[in-house]
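Of the protein chains in this complex, all but one are displayed in their positions.
Coming up: chain A.
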């Protein structure tokens, strides 16, 4: 484990005792749910990491342990050298949290009042507060919304308001739990551009969970995939192709309808439709020898190569692992 990690997890576990009513009986059964089952990783200061996984994989539970909301059942956890669940209030001043599914703002108060309250809670000096608020208002286009009660904001407006609230005290780490969930294309683009610039100019460490892989592609050089509480992959987004055994597809148009192409080394025919045939080969292999083999043995008219879809790769990881 690296010692210089800004966020460090060592064999972190979270086990929930779940009681549920047994079928046909009045008594309830207890059983264990291992929401997070031994995760180890380290995130350096200034990194931007995507944290993905299917629903119920343990993403939110991890974030909640990193903020100190939940106490880990086992393992060791440090954020900026602080044990989150033991020194929750101390850590709170150094982190910013955005929950996509719920707001941290006060439902009945206008944004401006919510922010004023935040300023006092986090003891942000007036000048710094003003500068941060002005910057966020400008970049996130909140100008006309400061006097509007939070409950009247649209989802996209509220999300931008929440992100602002999380940044007024200059946090060193920003956790975003599904920050683009339910947003339209324009709002998503605004949020992404903002996060990119935040990371680039202030060096804020960002950890975000999402189901939208475009978020990851546009923001994060590093991605962690979690499933059933275990870390399945930790590395560059591109590297997922190798781990996920993804395949590229060679689409060939022949002169006429023929039986499926056979005997091509390093590729197999997966589909035919009339004169068009689809050949799959490993993403890491070169297409050239396959193309020449096909051209040698068959009347080739046209061809194209399709890159693997990262969504497919991840879908295959979720279902296969």
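Quick notes on this one:
The rule is simple: contacts are C-beta pairs under 8 Å (C-beta built on N, C-alpha and C of every residue); 3 or more make two chains touch, one makes a residue touch a chain; residues count from 1.
In this section, contacts and distances are computed from a predicted model.
One chain of the assembly is not displayed; among "Circularly permuted type 2 ATP-grasp protein", "Paraquat-inducible protein A", "Maltose/maltodextrin transport system permease protein MalG" or "Transporter", its UniProt protein name is "Transporter". For the chain left out of this panel, the touching residue among A:74, A:182, A:203 or A:239 is A:203.
Contact with the undisplayed chain is limited, among A:42, A:69, A:148 or A:243, to A:69. Along chain A, the points of touch with the absent chain fall at residues 16, 45-46, 56, 60, 64, 67-71, 87-90, 92-95, 97, 99, 101-104, 108-109, 113, 116-117, 120-125, 128, 131-132, 135, 138-139, 141, 169-170, 172, 177, 190, 193, 197-198, 200-204.
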